[in-house]
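With one protein chain withheld, the remaining protein chains of the complex are depicted in position.
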Amino acid sequence: MFTFTPQNLQKIEALKSRYPSPNALALPLLWMVQEQEGTISLEAMEAAAPFCDLPPIELYRIATFYTMFKLAPTGRHHIQLCKTLSCALCGKAEILAHLQERLGIGVGEMTPDGRFSLEQVECLGSCGTAPVMQINDVNFENLTPKKIDEILKALS
Amino acid sequence: MRDARIVSRRFELPQSHTLEVARAHGAYTRLSEAFDKTPSELIEIIDQSGLRGKGGGGAGAGEKWKLMLPHDPRPKYLAVNCDESEPGTFKDRQIITKDPHLLIEGIILTCYAIGARAAYIYIRGEYRAHQQILQAAIDEAEAAGLLHVKGAPLLITVHRGAGAYICGEKSALLESMEGKRGHPRLKPKQKECEWYFGNPTLVNNVETIASVPFILYEGAAAYRSFGTEKSPGTLLFALSGHVQRPGVYEAEFGTSMMAYIEHFGGGIRKGKKLKAVIPGGASTAVLTAQEALEACLDYESMQSLYSALGTGGMIVMDEDTDMVLALKNLLEFYRHESCGQCTPCREGTGLADTLLSRVLEGHGNTGDIDKLLELASTMDGQTICVFAPAVAIVIRGFLLKFRSEFEARMHA
Partner (left out) sequence: MIEIFVNDQSLHVNEGVLLIEALIQNRIDIPYFCYHEALGMDGNCRMCMVGIEGQKRPQIACDTIVKAGMRVHTTGERIEDVRRRILELELVNHPVDCPICDQAGECKLQDFYMDYGLYDSAVSKGEKVHGAKHVDLGANVMLDQERCVLCARCTRFTCNITKTHELGIIGRGDHARISTMPGRKLSNPYAMNVVDLCPVGALTSKDFRFAQRVWFLSSTPSVCHSCAKGCNIFIDHNAPKYQKERIYRFRPRRNDAVNGHFICDAGRLSYKSLNDHRLTCNNPDAMDRAKALIQAAHNIALLVDANLYCEQLDALVAFAQRIGAQLYCPNQCYYDEGFGDEWLRRPWRAANLAHINTLGITQSTPSEAHDLIISFNHPDLSSLTCKHKIAFSTHEGVEADVVLALRSWAEEAGTLINITA
């Protein structure tokens, strides 16, 4: 059974007073679920729905619309490499090849030990420091194969 | 090149994001000057300044502010657009990380002018670290008792998106903030403000709001002393792609594009020749090197080149760039980001990507170029929002200006 932590329940109450309608809490609630559980389960959507006064299907529709919401588990270190134009112009392909070789997985896959998963994403808004990737919430910019090695080493 | 730092004035200061540093360099010190004027006087100054929205559309800010009718009894809201998802654009994140107090001050002033007592900053989900800096600044300002409009408390809430380019479109942004999927709304037939849960709402880009303190304190004329007649002031232009020093650099409108690229960007990387520039984020028509030579960074110059200033985020491509791959890259982006609401966009973005895939796989024929151009015209002007028309612009730009590269990929 999914339940929000007491801290999150407090946060929800505080947030409610900041919006004209509880519906506005849909995205904040899904973020809380994801931060609490790692992924967003159907059960959690059902449990969260009353807090924003929406039917569960609406939360499901939202969760499948916004790409950052995770409905399936990812690795502990979820690597999201930007694939859009500025990064592509600045050597994204080389970085991707290097990541795949080092991790031994392809795009959309997870290492067998569950530590890393790799995904390509659209523009991360860091075009001036291309190529970039995000590991969980942290940005890594101006990537080079050497830098990738250092980052992966630090995470091992 | 003349120093034209209005928004980025405090960017280089150490610890510029803290209240202490911002205040020591002028933040929040002149609020009472603005509060001494009436809201309508402030709106008039913004109107006079010719400030244009800096999120890509370039609509007159004063005109938009005037749509917030003062006598409307409903609560009014300000929504600050920090969705910043246009490829090649990364300027708002500079503001929220390097001078968040400038944005907060702009929000206070704007809310006073439009009669709002609550503001939301809609920030793209990927900007997690940047959001934390912004939130810390808001908390600091609140603790220091700064979050009020002439004594009335002002609520500033950061609302986190979750990965959807379309939420940068103002009505999709509001839908998202209302707890829905980011589907753009049908446009009203007459000019009116935006609506948040049925309440009058102003949506402005981060940089637009961050320009407000300077204009209200220094006056419209001071702002107009930068830029051109039709494009007054400055913009945080940005460079990415094949330049020596990519980054965000504020410059006044009217600056020559090549001079900007040379001066701030240090020219093209590795001594290569320029091939093309996408001038204002991915959704503006690509310019050839020849066009880039003529281009000035203002609305009228870009319009005369049948492109647009957009967000001012330039993507620079050198002579080795494969334009077919570059277009394919962008079409994948648009396919991924279409909200899927309107048929021409939902199916058109996918089809365009599929057609170009076929070309790249060696199955293309010359008819495919015309097919893509026809598709572009089907997508142009037939949808709820300007997403599909933007894709049409992108397709046409690449195909018409670099046609030979596409033809070289085709089997007769």
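Letters A and B mark the chains as written, and numbering starts fresh at 1 in each.
One rule holds for everything that comes next: contacts are C-beta pairs under 8 Å (C-beta built on N, C-alpha and C of every residue); 3 or more make two chains touch, one makes a residue touch a chain.
Quick caveat: nothing in here was measured; it's all calculated off a predicted structure.
Summary of contacts with the chain left out: across B:294, B:347 or B:407, the touching residue is B:347. Within the whole complex, the absent chain has one touching residue among A:9, A:42, A:138 or A:155, and that is A:42.
Contact with the undisplayed chain is limited, among A:56, A:91 or A:145, to A:56.
Mapped onto chain B, the interface with the missing chain covers residues 164, 186, 189, 335-344, 346-351, 354-355, 358, 371, 374, 377-378, 381-384.
Of the residues in chain A, those that touch the hidden partner chain are 42, 45-46, 55-58, 60-61, 64-65, 67.
Definition applied: only the chains that are shown with their structure count from here on.
One finds 24 Å separating the Cα centroids of chain A and chain B. Contact residues of chain A toward chain B in the complex are 18-21, 23-28, 30-31, 52, 54, 58, 61-62, 65-69, 83-86, 88-90, 121-130, 134, 137-139. Of all residues in chain B, those touching chain A in their complex are 75, 77, 84-90, 93, 118, 124-129, 155, 157, 159-165, 176-182, 196-197, 199, 238-242, 246-248, 278, 282, 313, 315, 317, 321, 325-326, 329-330, 332-333, 336-337, 339.
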